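Left out: one protein chain. Kept in place: all the others.
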Amino acid sequence: SRLTHIDEAGAARMVDVSAKDVTARTARATGRVLVAPRVIELLRGEGVPKGDALATARIAGIMGAKRTPDLIPLCHPLALSGVKLDLSVTDDAVEIAATVRTTDRTGVEMEALTAVSVAALTVIDMVKAVDKEAVITDVRVEEKTGGKSGDWSRS
Amino acid sequence: SRLTHIDEAGAARMVDVSAKDVTARTARATGRVLVAPRVIELLRGEGVPKGDALATARIAGIMGAKRTPDLIPLCHPLALSGVKLDLSVTDDAVEIAATVRTTDRTGVEMEALTAVSVAALTVIDMVKAVDKEAVITDVRVEEKTGGKSGDWSRS
Amino acid sequence: SRLTHIDEAGAARMVDVSAKDVTARTARATGRVLVAPRVIELLRGEGVPKGDALATARIAGIMGAKRTPDLIPLCHPLALSGVKLDLSVTDDAVEIAATVRTTDRTGVEMEALTAVSVAALTVIDMVKAVDKEAVITDVRVEEKTGGKSGDWSRS
Amino acid sequence: SRLTHIDEAGAARMVDVSAKDVTARTARATGRVLVAPRVIELLRGEGVPKGDALATARIAGIMGAKRTPDLIPLCHPLALSGVKLDLSVTDDAVEIAATVRTTDRTGVEMEALTAVSVAALTVIDMVKAVDKEAVITDVRVEEKTGGKSGDWSRS
Amino acid sequence: SRLTHIDEAGAARMVDVSAKDVTARTARATGRVLVAPRVIELLRGEGVPKGDALATARIAGIMGAKRTPDLIPLCHPLALSGVKLDLSVTDDAVEIAATVRTTDRTGVEMEALTAVSVAALTVIDMVKAVDKEAVITDVRVEEKTGGKSGDWSRS
Partner (left out) sequence: SRLTHIDEAGAARMVDVSAKDVTARTARATGRVLVAPRVIELLRGEGVPKGDALATARIAGIMGAKRTPDLIPLCHPLALSGVKLDLSVTDDAVEIAATVRTTDRTGVEMEALTAVSVAALTVIDMVKAVDKEAVITDVRVEEKTGGKSGDWSRS
């Protein structure tokens, strides 16, 4: 096996996917922002309006998915056909899940991971005045469908 | 305490920082991409040229720092005066650290975290054909200097 | 009826269009910048070269159409196949019309409206030293063709 | 008087502002999206969750303000120090107001107008499946403070 | 013959390509950065680590190809399916070649030229402290394949 993005001489390249089929593909990724108890209260709206906090992260994640080829040097530009972000507040974290769909020549795992990462960064930005120690963790692909390698889900 | 980015009615806003001083500020953030043993071998160049793999992630991280206000909705555009990314390969992970400097009215914690996240996503993009299960973890601010709240480091 | 961009729980999302057909689609939008008589004279080149003024707005509008998915959070990225901007100077306004074409899964109304808006903002930017009171008005879709809902024109 | 963005030969240019003072400046712009009664009900949450609709437009407007120099060809890049978007639903329209602050060499009228325009386009995007006839109107600067020309408000 | 991007009235436009076929297309462009002997030594790693210098230019070129429609006003956004940058150091220059592939309605000559130009600018940026006189020269299309006009190579 090899790193496909690096050619035999070691040079980075955007891999040629012209021969791959245009098929429906999806990917789902998740991640988590660990925050202090005081942040949980604020995000749940205890004593103050929770307002736009989660909406801001959700929209940032959706927009982040579209910026993936601008950010990740060797990613192909893709025609995204749908992006969904789910954020939920647990007792010690904000849980984030992103589902991305395309009908194109490559998978959308990177778009889903980027959506989760940008949403997570946005959560940190909003809570950092209250909790400097917030941590983004467990950002990973959960499952994908479509494409030549077929369906896959994390075991 | 309150989420400063959300006003008293719950609406998201970019907080007015005009009254803050222009001072030298730094932030350092770290993170880690957990990868399979086969990936560690490839990144160390065992049997194949390791080539541009880490350089690609390093450059993506530096460019990512500059895109922070485009990605994080309520972040202020800042004049970055320096960005440094360090990547190292351990036995089970790629460790990433970013140091960002500015002389401006707000801190650069978000720029450092974004640099780490984009570098981490780029690592995943390059190894995903070999290791679908790679995970980004422990993305967090380690220390900051400058600004009204002064120096801080994670305890 | 419902706002399609908001799911049943109220969360914003980029609607899944994978099931929609790839067809030729067009949209035409118009708008108007109301300006002072002195601006009309300058744009008509009375006494000074009118030079690049309208060309600058035209090009800004074309480039703005391409930036639509970067600006409008829930818009799909689309493969635009043609963009045309028409600007004309009347006795009290700059009239703007944009025609956008695609062969893709969603319509291009938003691209046409964005092209008109960015061209209109560019006109204001160029005249604002002479006329602080310029106003953008009547930005709207005039007609569309293609897609499942078929042709439509404003009554 | 002349169009300052066009030189004596008619060529567009980004005007040299190096000699202007760095001072605190603000601008406030407003605009309106005229919508059908059914849309008003949906945005007020009658019978369905209004959810993220207004938050999405608010965030798009804030992000749009930051993109101004990317969109308007002759605008200077500026260090924005604050952006606030207010949206309210009246009986026949969504009213939008944007207040932008900077401490820099040029005013922020264009940033305020761009914020209003992008928020207005985002409203149209969300309601267009229900109301094809929505119109953006009355986008204009209301007042500005700071800079050599001093304070100004629309009469 | 006419400049296709300018209509009969002289107005710039993005030409309508909806009637063109979606076919596999490639383009190869080359260029050269002329540098001082001391730069050649540094890029060859004589006495110092050459490190990421060429990798940085290579990655900038790949990312630049993806930004082509953002930079060139009348270029269509395209689904790039592969980008490859080759840099080599000769006795007095850095030679750059870019190969770009797509399966779309227009050619990718501009994407290949943009990749070469951005890589060349990045080389200059890295050597400019050592050699202020570096020059970018001979940036040109070498060959293209696909599309209605068929294959072509510079004579």
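Per-chain residue numbering starts at 1, and chain names A, B, C, D and E are given in the order in which the chains are listed.
In the analysis below, a residue touches a chain if its C-beta (ideal position, glycine included) is under 8 Å from a C-beta of that chain, and two chains touch if they have at least 3 such contacts.
All values reported here derive from a predicted model rather than from experimental measurement.
**Student:** With touch as defined up top, name the shown chains that contact the chain not shown.
**Tutor:** B, C, D, E
**Student:** Would you mind spotting which of E:A60, E:L80 or E:A98 touches the chain that isn't drawn?
**Tutor:** That would be E:A60, which touches the missing chain.
**Student:** Since one chain has been left out of the picture, which residues of chain D touch it in the full complex?
**Tutor:** On the side of chain D, residues 7, 11-18, 69-70, 73-74, 76-79, 104-105 touch the unshown chain.
**Student:** Could you pull out which residues of chain E are in touch with the chain that's been left out?
**Tutor:** So the residues of chain E touching the unseen chain are 1-12, 31, 38, 42-43, 48-53, 55-56, 59-60, 63-64, 67, 70-75, 109-110, 113-114, 117-118, 120-122, 124-130, 132-141, 152, 154.
**Student:** Touching residues of chain B against the unshown chain: what are they?
**Tutor:** Contact residues on chain B toward the absent chain are 24, 55, 58-59, 62-63, 65-67, 77-86, 101-103.
Everything that follows uses one rule, which is that only the chains that are shown with their structure count from here on.
**Student:** Which chains make contact with chain B and with chain C at once?
**Tutor:** Both chain B and chain C are touched by A, D, E, going by the contact rule given at the top.
**Student:** Round to the nearest whole Å and give the separation of the Cα centres of chain B and chain E.
**Tutor:** Averaging C-alpha atoms per chain gives centres 29 Å apart.
**Student:** I'd like to verify one number: the distance from the centre of chain C to the centre of chain D, where each centre is the average of its C-alpha atoms, in whole angstrom.
**Tutor:** 15
**Student:** Residues of chain B touching 2+ other chains?
**Tutor:** 7, 11-12, 52, 55-56, 59-60, 63, 70, 73-74
**Student:** Assign the assembly's chain-to-chain touch graph to one of these shapes: line, ring, star, complete, other.
**Tutor:** other
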